[in-house]
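Encoded as C-alpha cells, the structure appears first; notes follow it.
A single protein chain has been removed from this complex, and every other one stays in its place.
Labels run A and B following the written order; every chain starts at residue 1.
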Amino acid sequence: MKEWFAIIMGASLLVLMIPILYRIIVGPTGFDRILCANVIGTKTAVILVIIGTLFDRVDMFVDFAIAYALLNFVGAIVVSRYFNRTVPLQEMEKDKAKPRRRLKA
Amino acid sequence: MIDTLASAVLAEPVNSPGWFLVHAIGVSMGIVGLIFFLGTAVGVVRFPDFYTRMHAAGKGDTLSTMLMLTGFGLVMMEDFSANSWLLLLKILGIVLFIFITTPTSSHALMRAAFEDDEMPLGEEDLNKLRKRRAKSKSK
Partner (left out) sequence: MYPIVVFFLLLSNWIVFSGKFDAFHLGLGVVSSLFITWISQDFLFHDRSKTWEERMREAGAFLQYIPWLIVEIIKANLHVFKLAMTRTGYEEVAPRIVTIKTYLKTDFAKFVFANSITLTPGTITMLIRGDVFHVHTMSQFLEDDLMEGAIERKVAEVFEPDVLKRKKIKR
C-alpha cells in the first residue's frame, strides 16, 4: 500500500508541475521564472522523500531533501539580491520610509 | 543501547488497528496537500500579474509542502523504535525549515521586484483587462 501511495503521489506531483513549467517558459518577467523555479524546487524535496520510500532508504534521502531545501532557499535569496538595486544600510537609515515612487492607489 | 531501551519501553504489535488510523491520517494529509497544490498551479497560470501570482505561490506552496511531508512522515512510521522516531523528527525538521523560509524568500522576491520598477496592476489596468477579455469572448 505504501508503495502505491508513493507512486500515485509522485506521478500526480509531476503532472501538476507542468503548468508551473509553462509559466517558467512563457513568463513575461524574470521574477515569474525564478518564483516558479522556487516552487518546483520546494516540491522536489517532497519528491526526494517519495523516491526514498520507493527505494526503502528514507533515512538517506531525507538528508538529500534537507540539503535541497536549503539550496533552494539560498538560490531564491541570491537571485533576488542580484536583481535588487541595493541601498546601503546607513543611507536607508537616513531616509527612512517613503518608497521611491508614489503608487497609484 | 538506546534503541533496545526504547523498543522495550514502547513495544507494541505492528498490526494493531492504531497503525491503520495513523496511516489513514497520513494518506489523507497527503491528498489534501495535493488538492491545495492543484490550486497553486492553476493560480500561477491564471492570475494576471506577478504580485498576484506571488499570492498563489507563497501561500499554497507552504501549506501543501508541509502537509505532504507530514503525511509521508506519518505513513513511514511502522514501529516505535528510536530510528523511526528520528526519521519523523528529521521530516518535521524539514517542515519547520520550509515553514520559516518560504514566506521569507517570497518576501525577498517581492521586494526585489518592487525595487526593480515592476509596477503592480492598479484598478484601471484590471478594468481594461476585463473589457478586453469580454470583447474577445463576444467575438
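Operating definition for what follows: contacts are C-beta pairs under 8 Å (C-beta built on N, C-alpha and C of every residue); 3 or more make two chains touch, one makes a residue touch a chain.
All values derive from a computational prediction rather than experimental measurement.
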## Note on the structure
Note that chain B touches the chain not displayed via residues 1-3, 35-36, 39-40, 42-43, 46-49, 51-52, 54-56, 58-60, 62-64, 82-83, 86, 89-90, 93, 100, 103-104, 106-107, 110-111, 114-115, 120-123, 126, 130
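We adopt the following convention: only the chains that are shown with their structure count from here on.
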### Query
Any idea which chain B residues touch chain A in the complex?
23, 27, 30, 34, 37-38, 40-42, 44-45, 50, 53-54, 57, 61, 65, 68-69, 72, 75-76, 83, 86-87, 90-91, 93-94, 97-98, 101-102, 104-106, 108-109, 111-116, 118, 120, 122-124
### chain B contact footprint on chain A (complex, rising order)
1-2, 5-6, 9, 12-13, 16-17, 19-20, 22-23, 29, 31-32, 34-36, 38-39, 42-43, 45-46, 49-50, 53, 58-59, 62-63, 65-66, 69-70, 73, 76-77, 79-81, 83-85, 99-100, 103-105
